[in-house]
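Just one protein chain is left out here, and the rest sit where they should.
Labels run A, B and C following the written order; every chain starts at residue 1.
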Amino acid sequence: MANLDDLYREIILDHYRTPRNRGELPSPPAIRTEGYNPLCGDELVVYLDIRDGVLVDIKLTGHGCSISQASSSMMSAAVKGKSIDDVRAVIERFKQLMTVHAASLDDGADAPVADIHTMGELAALQGVVKFPVRIKCATLSWNTLSQGLDEGYGVQGTGSK
Amino acid sequence: MANLDDLYREIILDHYRTPRNRGELPSPPAIRTEGYNPLCGDELVVYLDIRDGVLVDIKLTGHGCSISQASSSMMSAAVKGKSIDDVRAVIERFKQLMTVHAASLDDGADAPVADIHTMGELAALQGVVKFPVRIKCATLSWNTLSQGLDEGYGVQGTGSK
Amino acid sequence: MSSYNARRVRSDTPLLQREINGRPITYLDSASSSLPPRPVIEAMSRYYELRHANVHRGVYQTAVEATEVYEGARVATGRFIHAPKGDAEVVFTKNTTESFNLLAKSWGAANLRAGDVVLVTEMEHHANIVPWFQLRDQLGIEVRFVPVTDDFRLDLSDFDHLLDGVKLFSFTAASNVLGTRNPVKELTRAAHARGALVALDAAQSVGHQPMDVVDLDVDFVCFSAHKMLGPTGLGVFWTRAEILESMPPFLGGGGMIADVRLDGYVPANGPTRFEAGTPPIAETAGLTAAIRYLEGLGLENVERHERALTTDALARLWERFEGRVRVIGPATSDDRGGVLSLDVEGVHPHDVAQVLDQFGVCVRPGHHCAKPLMRRFHLAATARASFGPYSLSEDTDVLLEALESAVTMFA
Partner (left out) sequence: MSSYNARRVRSDTPLLQREINGRPITYLDSASSSLPPRPVIEAMSRYYELRHANVHRGVYQTAVEATEVYEGARVATGRFIHAPKGDAEVVFTKNTTESFNLLAKSWGAANLRAGDVVLVTEMEHHANIVPWFQLRDQLGIEVRFVPVTDDFRLDLSDFDHLLDGVKLFSFTAASNVLGTRNPVKELTRAAHARGALVALDAAQSVGHQPMDVVDLDVDFVCFSAHKMLGPTGLGVFWTRAEILESMPPFLGGGGMIADVRLDGYVPANGPTRFEAGTPPIAETAGLTAAIRYLEGLGLENVERHERALTTDALARLWERFEGRVRVIGPATSDDRGGVLSLDVEGVHPHDVAQVLDQFGVCVRPGHHCAKPLMRRFHLAATARASFGPYSLSEDTDVLLEALESAVTMFA
């Protein structure tokens, strides 16, 4: 049986109460991407300032539950200042952390354990996989970031240089 | 538990094997009415020769199960030569015989017993109500006759006199 | 709470015997789906164990019995809602949503043309909105909304004007978000006076109060078995026989035809015209059992019981939280059902529901398929608690205790 403390770690509540990197960036030049969780109505806007392959700044606005708010706040802290390649690597590892394999739904097996030792604060979110309905809350900001990067490369390729 | 002998009385099988009043009548002047049971594909054509308020002749063609064939044969014998009022009275009584009240479906109560003593051979068909799915087979010809009479009055009113 | 024995209902309901996180379950999500009592579950098992066969056209014993189960449920349903022609007016669908799609895509497509107005309300469930948008996109009808006032009632100040050009007024008897019960008879009278037909979304009222389609004088009614102690997979569509006979087919297939040839088909008459394919048969056994169970309880008693619980809960929520927990819906239990949409200060509804789960309390966070209404009140979501015939004031005790914990945790 999943325990509530696995979900609401103190560090998560901390990020929820005092979210990092809240705000907007002028766009353009920043990339502005909207994320949306139709199931619970969570909305999120991610602003990305990318220069020379580096995510120089990131800001977030929107509303959502503690998990979605904390996840986006922790994400912003984890990726800010990193090279795009490194950002993508972090996204990849986070997605792995959040994966509940279809097989586990079918067979009742446990979700696979991701490599959490390299993830710092983000590891606090691993408790979310024990609450599968909340995974969408945790991944909303990451999917939005991912989408922003994809769009960003389009933008960069065509002339923000 | 309903017994098969209730359904296939000897007199019914007799009418099935040697149906009365098979054939056609020239129409017009005879009224020609088609009956159709979409569930089992039974088809029936009833020809009515009505003169001065009397059903002078009736003929039947079509195909169907033993119950529908026997019922139509017995019907033809029962109504031929009768006044239209009398025919309608026979139809009424027969319909009553065949009624399974909705309430009995709902509550599992027995179907009401109709006044079967005045019905002659037709009473042999009362076993059909114990097989509710077969009621439609038994009533097809009667509904077709009824419809024919209704149309017939239209026709008579407008000028076959 | 008078002679009504909710504790007895609770003990009849297997799921309520379950424990969650070491505590007895506190089920407060009946507005989403109700919990079937043992007789309903057993009626379906027994059906499969003893009688299952496809319905219609079968002459062997179990096929006859299965048909009796199915048609018997139609009779029981007709009687339950006081349909004037009984079973001849009852169509079985998959759920309320399919019933509304049937209404829109059969009656609507045949009777509405560009410019005609379908009037709904801002407090409708998506089931009574989206099918009309689909028809609008197809035919060019107008979909108009009756607004909702700040105190969670229909705003009828401009109603007469809103009725201009309306061919159908389709509205909910009770809001699944606000709990608000609408004045069905009054609204119906007004709509009829303007020549409009009236469709009623009874998903939240059937099973919670008596339903009499003749008394209400509505023209169409839609509801779901799973919200009235019955099974999933079964809905009801009712309309008067004259209208039913005039409606063209909806889904095509076996069972709904009189004839099929290489060059076309002839639809069947009666309710079966709208029941294409093998219907939910076992589910109708469950529905009949649910109807009998509810009739045994007495719908007036259920209504009185749920109203008492609601009055009590409204008072205690206010007492304990003094506004830190807001009820999005009428503040008194007049003209409202037992649906309490909660907005907890500083705590997202998802988190409310998650914390409550730790106490075994089942409430539903979200927009409750009523996004226009949520927008109206500038909410993304609420945490909704709702009562059923088996609810007890102990449920409210646990709800309050758990809410307290949520408020503290996120403070």
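The rule is short, and it goes like this: a contact is a pair of C-beta atoms (placed from the backbone, for glycine too) under 8 Å apart; a residue touches a chain by one contact, two chains touch by 3 or more.
Predicted model only: the values in this text are computed from it and were never measured.
Undergrad: Given the contact rule set out at the top, which of the displayed chains would the hidden chain touch in the full complex?
TA: Visible chains that the missing one touches: A, B, C.
Undergrad: Who touches the missing chain here, C:184, C:281, C:344 or C:392?
TA: Answer from the full complex: C:281 touches the omitted chain.
Undergrad: Return the single residue from C:24, C:183, C:210 or C:233 that touches the missing chain.
TA: Reading the full complex, the residue touching the unseen chain is C:233.
Undergrad: Tell me which stretches of subunit C touch the chain missing from the display.
TA: 14-15, 18, 20-21, 25, 27, 29, 32-33, 35-36, 40-42, 44-45, 48-54, 57-63, 94-98, 100-101, 104, 122, 125-127, 129-131, 133-134, 145, 224, 226, 231-235, 249, 251-257, 259-262, 264-265, 276-283, 350, 353-354, 356-357, 360-366, 369, 371-372, 375
Undergrad: Tell me where the left-out chain touches subunit A, residue by residue.
TA: Counting only subunit A, the missing chain is touched by 36, 38-40, 102-103, 105-106, 131-134.
Undergrad: Which positions on subunit B touch the chain that was left off?
TA: Contact residues on subunit B toward the absent chain are 1, 4, 7-8, 13, 16, 39-43, 63-67, 69, 131, 134, 137.
What we mean here is this: only the chains that are shown with their structure count from here on.
Undergrad: Averaged over CA atoms, how far is the centre of subunit A from the centre of subunit C? Could you give it in whole Å?
TA: Result: the chain centres lie 38 Å from each other.
Undergrad: Nearest whole angstrom, what separates the Cα centre of subunit B from the Cα centre of subunit C?
TA: Centre-to-centre distance between subunit B and subunit C: 45 Å.
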